[in-house]
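Some notes on the structure that comes next.
The other protein chains are all here in position, but one chain of the complex has been omitted.
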Amino acid sequence: MVCLTVLILSFGLSRASGNLAISIAGADASAEDIAKINHELGLDRPLPVQFVDWANRAAHGDFGESFLFHEKVSSLIEEHLPVTITLGLIAIAVAVVVAVPFGILAALYEGTYIDVAVGVVALAGQAIPSFWLGLMLILWFGVGLQWLPIAGLDDWTGYILPSIVLAFVAIPVMLRMTRSGMVDAMRSDYVRTARAKGLARISIVAKHALRNAAMPVVAVSAVQLGFILGGSVVTEVVFNIRGVGYLAWESIGKGDFPVIQAVVLLFSIIFVGLTLLSDLVGAALDPRLRGR
Amino acid sequence: MRTRQIPLLVGAVIVGVTALVALAAPLLVPHDPFAQNLAQRYISPAWMAGGSSEHWFGTDGLGRDYLSRLILGARISMLIGVATIILSGTIGTVLGVLGGYFGGKVDAFVMFIVSCRLAIPLILVALTVVFMVGSSLTVVVLTIGLLLWERFAVVSRAVTRQVCGLDYVAAAWAAGCSRLWIITREVLPNIVHHLVVIATVDMAIAILLEASLSFLGLGVPPPLPSWGLMIAEGKDYMYFKPWVIEIPGIALAVLVLGINLLGDGLRDSLGANTDR
Amino acid sequence: MAELIAAANLTKHYPTSRTTRQMLRGERPVVRAVDGIDLVIQRGESVGLVGESGSGKTTVGRLLLKLTEASGGTLNFDGAAVSGLSGDSLRRFRQQAQLVFQNPFDSVNPRFTIRRAVAEPLINTGVPRAERDGRIAEAMRLVHLGDFHRYADKHPSELSGGQLQRVVLARALVGRPSFLVADEPVSMLDVSVRAGILNLMRELRDRLGLTALYISHDLTLVRYVCERTLVMYLGRIVEDGPTSEVISRPAHPYTQALIKAVPRPRTDQSREDLPISGGLANAVSPPSGCRLRDRCPYAFARCAQEVPALLEVAPGHRAACHLTSPANAAAA
Partner (left out) sequence: MSATLKRSTNATLEVEGLRVSFGGMEAVRGIDLSVERGETHCLVGESGCGKSASALAIMGLLPGGARRSVRRLGFAGDEIGKLSERRMARLRGDRIGMIFQDPMTSLNPAYTIGSQMTEVLRRHRGLARDKAAERAVAMLDRVGVTAPGMRLGQFPHQLSGGLRQRVMIAMALLCEPTLLIADEPTTALDVTVQAQTLRLLAELQRELGLAVLLITHDLGVVARVAHRVSVMYAGEIVEQATTEALFAAPTHPYTRGLLDAIPVPGKVRRGDKLGSIPGIVPRIPAGFVGCAFRDRCAFAEPVCASNIPPQFASPDHAYRCRMAPDWWRATA
């Protein structure tokens, strides 16, 4: 249902301006040229017909041909997608590894300077625009220290800076969720029971509190992966990485609608899939939701 | 108690000062922010070698005074932030309150719209729209405002449901109050503190989003000095003059940090927990 | 006496969340919160409704006030069908029938001053502004918050639970209603405050001649205010009679258990076993026949097959139990 709506939206989006042919042929093209292009692309048919035709082919993985690259859209995406996905997965892993321990630390030392420091760092992380962070990292590690490449993904070192930048999208949110989840858990009645049972502190924290605090964080990391992928446009442009985001940016700048449609649709499907995954993971982890 | 208010205070000062600067921008700018002077390109800021007190923050690639452009940029960021949250706040709150209050089919419909919105890749669609309609300040505000309401909707739906479960709403209903009356007198005043917190969160996001769009070349059109655009314009020169991206970047980060601190402080002092 | 409220076969089913399997089979399980009750309340009568959590007693209160719509059955208020009310007639009904809640802290809008909160029913029933202050002061006097001006401009957070519950009562009374539902009005309050509210309720009953339904889990509290008592179990009324009669000669095993279960502050109380065991059954799939049968020590074959009807055991005293039904009584 949601997918269908998004399908219509992404179609409508690219057809809304109407002057597709002009943007392809250029502003000074003759009326004949435009009519010809319109006909070639099937753009002179009624909109619903175009939509059904497009949707039908899209369902079979056929998004037509790129105006710009004169290549099948599906093969373009196939070529660009792995890089983006790889970066996204590395980034979410980095985010979890950074956010969860520090979130726990902040919660256990709630109200102390450790908590305040972690909070301020998280807020600052949220405030730094990712493209600017990317540029600054390039300046420091790429240009200043010359440790890491400033663009491209020629070897594994190329992945470091972009994944840090992408991870920054998710770290503050996950950090705060972990912290507030842990704080709630440590104040909960069941942790009080665990203390009344005389359990060691380590098992109170690691078994009783963490499990409950972690459930929403794990579930939300799937959604955060979606945000990271969504943010890949900016990062890929900054680091000059030929991923789907970069492809989309290039296509938008040139009005290459078949590619835009396909990428928007692809992202939407990924988002919906990840949201579903998040619900499933949440349900699998929480015994109260299991078997529903 | 006092120390917990410090972030709120810092945030309020940052946002307040920025707002004042934005309002008084035409009075404050030392130079015309649009006046080009190709003879004076990339003059360093006053505190660096080669700088002069004529241009405190130096000049950009077209010889325009950087401080003046920064000040005008504050105006653009604040305008974007405020205008979009008014738009998105209205859309989101209306949807959320309706869904939360009526429940059932209305709620299912609201949740459907929200999940559709969540399935849309924000930056890509914003870029596409701006590309097609043509970039202008109004278009950017409308685009971001029309895309960024989901947090308002989700939160206002949740807190409306919570408030509606409380007995005083039932009491008003039993006292014969109309639905409109209940929503405006009983529900809204009791969820407004949550909305204020969301407004700060979304304002920060809107400002960052505008900067990203402008950075990618499909946001506020030149020669308007959006901070994101200033970074984009300075990008090619950053290896030689890092300050051309450092100055607008820091400005952006400080403003957004200020808004976040304000939001956090408000969350604590108003008792609105929206972390989950 | 004239009937103020007459309900027949009143029913409320809430849908529950379904498992995937139920969804595939197209089943729609429901919680039978109220499952066909008949109830008549005479004008000027105070009726107690007693049951444990999950018995459906709160839902009955809400149904009588049209705060939720019934899934079935009929309900008449002052001779008119409640389901048919709308517009002006509904507004008149809302003014006539009022509600007092369990948790006073939740039942006053925290943003309102006390004056504003008490005034709400007046504003909505179109009482002219000039009259309002007088009416509010009158209502506040009724609930013994006579020095009204001390409270008028305070917010709920500045009042204690007992004071707030009086404010809630004042708000319910300010529109001069004829019917009042009080849902566990004292269960959230401390003992020392509770008594004050109970005294007040009784005084109001005598003074205003209110028709009232008091909902509670504690028979003794109900006994203190009501001349007639109903006992509910899992959505059904199992006993109905004069309060003193119900307490001194409970006919239904569940009522007997309820009376024994409440601990009394005296050392000579009986500490013998309860006549029933276990906890409340599931309202989605309650036991067939008599719903108490899985907890009842006296249950026999007929209890599983046949739903016991509410039959008279003494004049004005009815119970829904096969043990006390005439057929068995004759056999025994």
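Here are some notes:
Residue numbering begins at 1 within each chain, and the chains themselves are lettered A, B and C in the order written.
Here is the rule we use: a contact is a pair of C-beta atoms (placed from the backbone, for glycine too) under 8 Å apart; a residue touches a chain by one contact, two chains touch by 3 or more.
No experiment lies behind these values; they were computed from the predicted model shown.
In the full assembly, the chain not pictured is in contact with A, C, by the touch criterion defined above. The chain that is not drawn here is touched, among residues C:P15, C:G84, C:G126 or C:P265, by C:P265. Residue A:D286 is the one among A:E79, A:E250 or A:D286 that touches the chain not shown.
Between the chain not shown and the residues C:G84, C:G279 or C:P315, the one that touches is C:G279.
Within the entire complex, the positions of chain A that touch the omitted partner chain are 110-111, 187-190, 192-201, 203, 207-208, 211-212, 215, 285-288. For chain C, the residues touching the absent chain in the complete assembly are 52-54, 160, 162, 190-196, 198-199, 217-218, 220-221, 223-224, 244, 247, 257-258, 260-267, 269, 271, 273-274, 276-280.
By definition in this document, only the chains that are shown with their structure count from here on.
Of all chains, the one whose CA centroid is most distant from that of chain A is C.
Taking each chain's centre as the average of its CA atoms, chain A and chain B sit 20 Å apart. By the touch criterion stated above, chain C contacts chain B in their complex at residues 65, 67, 90-91, 94-95, 97-99, 101-103, 106-111, 117, 120-121, 124-125, 168, 171, 175.
Interface residues of chain B, counted against chain A in their complex, comprise 7, 112, 115-116, 118-125, 127-129, 131-133, 204, 208, 211-212, 215-218, 228, 231, 235, 238-239, 242, 245-246, 249, 252-257, 260-261, 264, 273, 275-276.
Across the complex, chain B is touched by residues 1-3, 5-6, 9, 13-14, 16-17, 119-120, 123-124, 126-132, 135-136, 139, 143, 176-177, 180-181, 216, 229-231, 233-234, 237, 248-249, 252-253, 255, 260, 263-264, 267-268, 271-272, 275 of chain A.
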